[in-house]
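Every protein chain except one is present and positioned as in the full complex.
Entry: subunit A
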């Protein structure tokens, strides 16, 4: 059985290390905060100007001045600090954030990432994604292995406009985990019940 969204998030949470400052993207990456391993303390950054992001507020306690990068209402924690957008991206660009976990439309075997636009169709913008992938210590992508037509999203080369060039370190999909290495992708782990043949058949990129 391939992993579902929550299992993918739980697997991505295993990437977290004690003491890290981490940025989680919108979608499945947001769910990662539900699975932070026992004994691991991580501080979540929200690029709109916050370190120490807390859970959603209780009903009636929403504060319009307190949102995350997905514009959702959130809460603060005892260690929370606020700052402006210039400082927020100074810490991202300056390499102070240990890891970003992001969604993607396509990833290539050389670590190229595309997740911000589909020409002529979807024009929303890159938000902070280009800054994150260029600046943070480690980039982990969490996404479905194939699109809704069954085509691989793990490619030899991206077809969509790039968010960053050679920036992805690890890819976690519903079928398993891959690392970007010299010459292609290396399988690190297969989802429970997924065979290597199945994994390879769903992957367009070179597996070494």
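Definition applied: a contact is a pair of C-beta atoms (placed from the backbone, for glycine too) under 8 Å apart; a residue touches a chain by one contact, two chains touch by 3 or more; residues count from 1.
Basically, contacts and distances are computed from a predicted model.
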| task | Assign the chain not included in the display its UniProt protein name, restricting the answer to "Putative succinyl-CoA:3-ketoacid coenzyme A transferase subunit A", "NADH-quinone oxidoreductase subunit L", "Alkaline phosphatase" or "Phenylacetate-CoA oxygenase subunit PaaA". | result | "Putative succinyl-CoA:3-ketoacid coenzyme A transferase subunit A"
| note | Of A:2, A:128 or A:176, the residue touching the omitted chain is A:128
| Sole contact to the chain not displayed, among A:18, A:65 or A:197 | A:65
| query | Taking the full complex into account, what residues of subunit A touch the chain not shown? | reply | 46-50, 55-68, 70-74, 76, 82-86, 88-90, 92-93, 112, 123-131, 134-135, 161-166
